[in-house]
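The complex is shown incomplete by one protein chain, all other protein chains being positioned as in the whole.
Right after this comes chain A.
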Amino acid sequence: MTKLRHYNGNPQKNSPALGATLAYLGVNGLLALLHGSQGCSSFIRLQLSRHYKEPIPLNSTALLEESVIFGGWDHLKKGIAVAADKYKPQIIGVMSSGLTETYGDDMVSALASLRTERPDLQDLPVVLAGTPDYIGSMQEGYQRTVEALLMTLAGQSNYGPGKFKGIRTADGAEIPSVILLPGCHLTPGDVDELKEIVSSFGYKVITVPDLSISLDGHAELEAAPVVQGGTLLEEFQRLPECKACFSFGLSMGKSGEFLKNTFGVPHVNFPSLTGLTATDKFILTLAEISGKEIPEKLLRQRSRLLDTLADYHDALGGQKVAIALEMDLLYSLGSCLVEVGSEISVALAASLGAGNTPALPIPIEVGDLETLEERAGQSNLIIANSNGRQAAGALKIPHLRAGLPVFDRAGYPQKCWIGYQGTQLFLFDTLNSLS
């Protein structure tokens, strides 16, 4: 991967702490606390709020000059205590920032010290995620936070109500549960569809984190500073009893492996769920593991997708598409377009991703939107977040919004581009952008 210049021009990257916020927003009753200065949390709130059109609860340890001299260790203790007392959350999720990681606050010892001083907080689950702003992008922050959530909460029964008894059908048979670990490339709409597909194979699902019931934008939400909807604390306790774990996006592979190695839950990773081949692989795995027939509804959707491929193969064939997105989303959409005969002309990822870069016909490079603008000139379509509008505008190329933030098109968080039906919708959106 070549580094073209020293500065980042029109960044497509979001901060890792923003990814951490996103992961925390999918956990019910959680209060997210950013260990950093007030701007760090303010920018994240604004960015996520204009994408999701939702209030974003995110607290801060509000570091000031003195913490630069004396460290933020005490601030963190105080922040956790104040947030716990004032808002009574079920869980507190802490993420670090560039500031606190640079002077090296030890979050683990701060928490231990606080628990000694405040025995009443002994049983309050507190998740600590290390998300320095200078390593990776939103995807890495989200990934590390899901890992921290699982390592802290999975199978822990010292928190909250008693042991999970299992859910039974009317005739007393236990309904098997599976774990879904969606990556940050999936929208609340995607996660909704994902749960539906897996449920149709007779599974009860536990989704970590579950944005489809917290950030799906529904009016019943009581406005409160803690997350409402999302994975329940007791669901974390049940994770070891689940039959299987499916993780989505390469970045989520490590979380799935953790559950496999710690609790012996079989784990399969699906780098993408967009496109015929990717969906086929997922559906066949579900059919095989569950021992059930593929539901008629899914076969019908597949058949519709096949018809769409035939109808539009010519319109999609040979289109040159320039993509700049976070790695997992870039691979998902890119591989789907390759599969229908389009050409990927530019592939720029926000960051390196999980390390094992997936394969597209052209190498994926790390790059900003200024690089996109320099290279996308000969393309027919740009797929990037809303900030790609400057590049698309300058080059007069149509721009399909994807990723985060999308603030100038309605309904992106509700969009579903996964599975047979979602793939069909993605291809329609692509075609409608081209024309």
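The rule is short, and it goes like this: a residue touches a chain if its C-beta (ideal position, glycine included) is under 8 Å from a C-beta of that chain, and two chains touch if they have at least 3 such contacts; residues count from 1.
By our rule, contacts and distances are computed from a predicted model.
A chain of the complex is left out here; the name its UniProt entry carries, from "histidine kinase", "Nitrogenase iron-molybdenum cofactor biosynthesis protein NifE", "ABC transporter permease" or "Cytochrome c-type biogenesis protein CcmE", is "Nitrogenase iron-molybdenum cofactor biosynthesis protein NifE". The chain that is not drawn here is touched, among residues A:T285, A:Q390, A:Q414 or A:S433, by A:Q390. Screening A:A224, A:L284 or A:A359 against the full complex identifies A:A224 as the residue touching the chain left out. Checked against the hidden chain, the listed residues A:A81, A:V268, A:A287 or A:L431 yield one contact partner: A:A81.
Residues 5-11, 13-18, 33, 36-47, 49-50, 52-55, 57, 59-65, 67-68, 75-76, 78-84, 86-87, 97-99, 102-103, 132-135, 137, 219, 221-225, 369-370, 387, 390 of chain A touch the missing chain (whole complex, contact as defined above).
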